[in-house]
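Left out: one protein chain. Kept in place: all the others.
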Amino acid sequence: MIISMKPEATKEQIEHVCEKIRSYGYIPHPIYGETRTVIGAVGSGNNRAALQALEGAPGVESVVAIRQPFKLVGRELKPQKSTIRVGEVVLGSHQFVVIAGPCSVESREQIVATARAVRAAGATILRGGAYKPRTSPYDFQGLEEEGLKLLAEARETTGMRVCTEVMTPEQVELVERYTDILQVGARNMQNFALLKRLGNPQVILCERGIRTFETMTRNTLDIAAVPLLNEISHLPVVVDPSHATGKRSLVAPMAKAAVAAGADGLIVEVHPNPEEAWSDGAQSLTFQEFELVMEGVKKYLPLEQKHL
Amino acid sequence: MIISMKPEATKEQIEHVCEKIRSYGYIPHPIYGETRTVIGAVGSGNNRAALQALEGAPGVESVVAIRQPFKLVGRELKPQKSTIRVGEVVLGSHQFVVIAGPCSVESREQIVATARAVRAAGATILRGGAYKPRTSPYDFQGLEEEGLKLLAEARETTGMRVCTEVMTPEQVELVERYTDILQVGARNMQNFALLKRLGNPQVILCERGIRTFETMTRNTLDIAAVPLLNEISHLPVVVDPSHATGKRSLVAPMAKAAVAAGADGLIVEVHPNPEEAWSDGAQSLTFQEFELVMEGVKKYLPLEQKHL
Amino acid sequence: MIISMKPEATKEQIEHVCEKIRSYGYIPHPIYGETRTVIGAVGSGNNRAALQALEGAPGVESVVAIRQPFKLVGRELKPQKSTIRVGEVVLGSHQFVVIAGPCSVESREQIVATARAVRAAGATILRGGAYKPRTSPYDFQGLEEEGLKLLAEARETTGMRVCTEVMTPEQVELVERYTDILQVGARNMQNFALLKRLGNPQVILCERGIRTFETMTRNTLDIAAVPLLNEISHLPVVVDPSHATGKRSLVAPMAKAAVAAGADGLIVEVHPNPEEAWSDGAQSLTFQEFELVMEGVKKYLPLEQKHL
Partner (left out) sequence: MIISMKPEATKEQIEHVCEKIRSYGYIPHPIYGETRTVIGAVGSGNNRAALQALEGAPGVESVVAIRQPFKLVGRELKPQKSTIRVGEVVLGSHQFVVIAGPCSVESREQIVATARAVRAAGATILRGGAYKPRTSPYDFQGLEEEGLKLLAEARETTGMRVCTEVMTPEQVELVERYTDILQVGARNMQNFALLKRLGNPQVILCERGIRTFETMTRNTLDIAAVPLLNEISHLPVVVDPSHATGKRSLVAPMAKAAVAAGADGLIVEVHPNPEEAWSDGAQSLTFQEFELVMEGVKKYLPLEQKHL
C-alpha cells in the first residue's frame, strides 16, 4: 500500500500514520518528497482493510494498493495455463472450443435442430438460456426447468455438452443436474452469494463486450483483453462476438480476430429463424451463416497451432 | 415501437415487417422517407419482445421503443407523490428524513454511540451494514446476524428506525425481523431474484452517485436526477452524499445541494473514529462534523417548505 | 513519481532503474515489498518525461505520478481565492454573477430584447454565440462578425458585459474587440494552439456537465466539482445548468443547487421564443421562466453570504 499524505500534513500526522501502520503488522517506509510525503507499507499482514481505513486519518490524501488483489487466478502463483475438461472437450489446450446455440431455449424442435446444425459445423458445446435475466419484468423470463430438460434432451440426441446461465444460488442444484457448464452473466458478476455457491477453481473467462460510449454496436468487444488475460491469468478465455457486437454481420470478422488474439474458444448465438427469436434476434446467425463463420475460423486455427 | 428499415430495404421486406407487426396484434404505420422507411407499431399488444425480435428480420436496421418501460413507478398512472411511512417518519412528505450511521456495524459501543449522536443532531433513521458486498473475498464481509442484533439494540435504546442492506433472497426473512428499511445496493440492482423476493410498492429511490470518468470523487453525484425523478416518478428520492463523493469535505455542500434540488432526505455515513472504520473511513464524518452538516441542512429546509 | 517493478523483476533491473533515476537528477527510494519492489523518485528535477519513459525499461510495470501536474491554478501556491473583475462585476467575491442569454445570436431584435429581459431579472453579463462549434458541417455555424457586432450593440444599450465563445487563435483578435469574456467550449479544451493564444491568468472555470451513461439528461451536472474545485484551486467557478441538463425544467433546481454547492455564478440560456431558437431550444428558458429561476436563486444567496 502507498499512503500519500497531503502537502500540508504535519510531522505529527505523518508519525501518527507510521505508528498505525506498525500497529497493523506492517513496516512503514516514508519517502519525504519536495512537496509531500508518501509512505509505503510493506509486509504480509492480513490487514489490508485497516490500511485502507487510514484514508480517514488526519493529513492523509489517498491510500493506493500496489498489488492487484487476485491471487488464485494469477500467473504469479500458477505460471502454467490451466486446462478444463468437459467430457472430451478440453478448454485451455490446443483444442479451440466452439459453444453455439440460441439465446433462449424456446421449444424441443428449436433446440434439437440447432444442436444438430451447430454440431455438424464444428461446435462441441451447446448453449441456450433457460433462465433469462431480463431488465424488464414484462419481458420473457425463460422456460426455466422445462428449458433445462430440453437442453438435456438435445445433449442426449447429439452427444454435445451443454452450457447455460444460472442466476441464483437456489437454481444451481437444478441447473447442474441437467447441464455441464454453468454460465454467470454480466449482471451477476458481483452477486457474491451466487459466486460463493458456485465456488470451484474450474473457471472459464468470457469476453462478451464492455460498456462504452460507442452506440453502433451493442457493447464493445475488448479484444485486447484476450492476450492481456493470457499474460496475467492461467484461466482459459473464450470470446462471445454475438453478444459483444449485437450485429450478425460482425460475428464472422470478430470470430477470426478472436482466434488471432489467442482465444481458447468462442460462444456464438445461432437460431433457426432469427427474426422470430424470442430474444437477441439481431445478433443470431442462421445455420448457414454459422457455417460460414466456422469456415473462416477453421482457416485461422492452424496459424495459432489450434484445431477444433 | 419504431422499426427503422435500411436504406436498401426492398418493398417486399417492408411489407414482410408490416405483416409481422399485424400478426403480433399491433398496427403498422409506415412512413416513406427520402432515403429510408420507418414503421411505427401502434397498439396495446403484449408482445414487445416479438416486435424487438424484428431486429433480426431482413432489411431492418433497428427497433427502438418510444415509451419507457416503467409503468408502476411513473407519474403517468399515479400523478400524486407517494408517501412511505416508517414509524413516525414519513418519506415523500414535508418531513426531510435524515438516515445516518456507520458503513459497517462493528461493535455494540460503536453502533449505540453513533445512534445517540446522530439522533441528537436530527437524524431519525439509523443506517449500518451487517452484510457487506465487498468486491474482494479477502475483505471484511460484515458481522452478519450479530450485526443485525446490534442494530435492533440501538433501535431499542434510541427509538430510531433502522435501515440496512440485504444481499440475497435468503437473508430477507432474517433482516426484516430486526430492521425497518431494507436497502438494495448498486451491485444488486439487477439481482432479479432478490428484487422479486422484496417486491412491494413501498420503494425509496436513492441517488448515491454514478460511475463516470471523473476520478477525484469516488462516484459522480447526479444531482439533476433528483428533480428529474420527481418529474417522472411518484416515489420518494433520497441522496447519499457520502458514498457518492467518497470525500468527507464534500458531504456538507452536497447535503445542502440535495435539499435545494428537492430531495426527500439524505443518507450520511457517520463513525465515532473514521480513521479506524472497518470500511469507507475516508467518507465518514465524525459526530461533530455531522452536527455541522445538519446545521447547514436545517437552514436550507424552510426555503423548500420542509422540516426535519 | 512511483515506479512499480514487476514481481519477476531482477536485482539488475531494479538497480538499472535506480541509476536512470539518478542520471535524471532525482533520488531513488526503493521499497522492497513481499512480492515486488516500488521505487520512489524524489527531487525537483525538470525531467518528468524521462521518468515517465522508464515505463519502457525492462522489469518496470508502471510509472505513476503522485503530484498533480497543475501548479499555477492550485491552492498550494496561492491559498487565497482569486477575484476577476469585469467592469463592475467581480467574480470570486461575495457577488454572485449571472451570465444569461441565447445559445446563438440570431438578430438585433433577439439579442437586444434578451439582454434587456435578463438584465431586469438580475443578470449582469450577456452571453450569446457568434461562432458555433457544431458537429455537423450541415448545421448553422453562427452569424460570425455580424453576431459580434450585435452583441456589442446590446452591451451599449444595456450596460451589460458580454461573454462569447472563441474557437480559433485567429478569431481572438476580432472577438476581444467586441466582447469582455472569451469562452472556450468543451470541444476546444485540448486545442492547445487556442489555449496558448488566450493564455492569461484570469481564468473562470465552468462546470457545464460531463459525459456519462445517463441518457435522460444531455450531460451530467457534476455539482460536487464546485466544492472540490474550491478546495484545490483559487479560480472562480460558475455552473451552466442549461447546457449540463439540456432540459428547461431542470434549470431552476440546478441553479439553486449550484448556489448551495458554493458556485460563484451561473450561465443560463434564455431565448425570446425557445421553439424557434436556432440551437438548443429544449434547454432555453423564456423570459418569464428565467425570472422564476432568479427568484429562487435570490432566496438562496443570503444563506451563502452572497448577493447579486
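Just so it is clear, A, B and C label the chains in written order, and each chain counts residues from 1 on its own.
Assume a contact is a pair of C-beta atoms (placed from the backbone, for glycine too) under 8 Å apart; a residue touches a chain by one contact, two chains touch by 3 or more.
Being a predicted model, the structure only gives us computed values, none of them experimental.
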| query | Among C:4, C:188 or C:233, which residue is in touch with the absent chain? | reply | C:188
| query | Where the complex has a chain not shown, which of C:113, C:174 or C:282 is the residue touching it? | reply | C:282
| query | Of the residues A:27, A:73, A:172 or A:228, which one touches the chain left out of the display? | reply | A:228
| remark: Where C:74, C:169 or C:296 are the choices, the one touching the absent chain is C:169
| task | Name every residue on chain A in touch with the hidden partner chain. | result | 210-214, 216-217, 220-228, 231, 244-245, 247, 249-250, 253-254, 256-262, 299-300, 303
| field | Interface with the undisplayed chain - residues on chain B | value | 2, 4, 7, 29, 31-36, 38, 40, 42-44, 66-67, 76, 211, 213
| For chain C, the residues touching the chain missing from this view | 20, 46, 48-50, 52-58, 60, 63, 69, 133-136, 138-140, 167-170, 187-188, 190-193, 248, 271, 274-279, 281-282, 284
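Keep in mind that, in the parts below, only the chains that are shown with their structure count from here on.
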| query | Any idea if chain A and chain B meet via the same residues, over half in common, or different ones? | reply | same
| task | Averaged over CA atoms, how far is the centre of chain A from the centre of chain C? Could you give it in whole Å? | result | 39
| Per-residue overlap in chain C, given as positions that touch at least 2 other chains | 211, 213
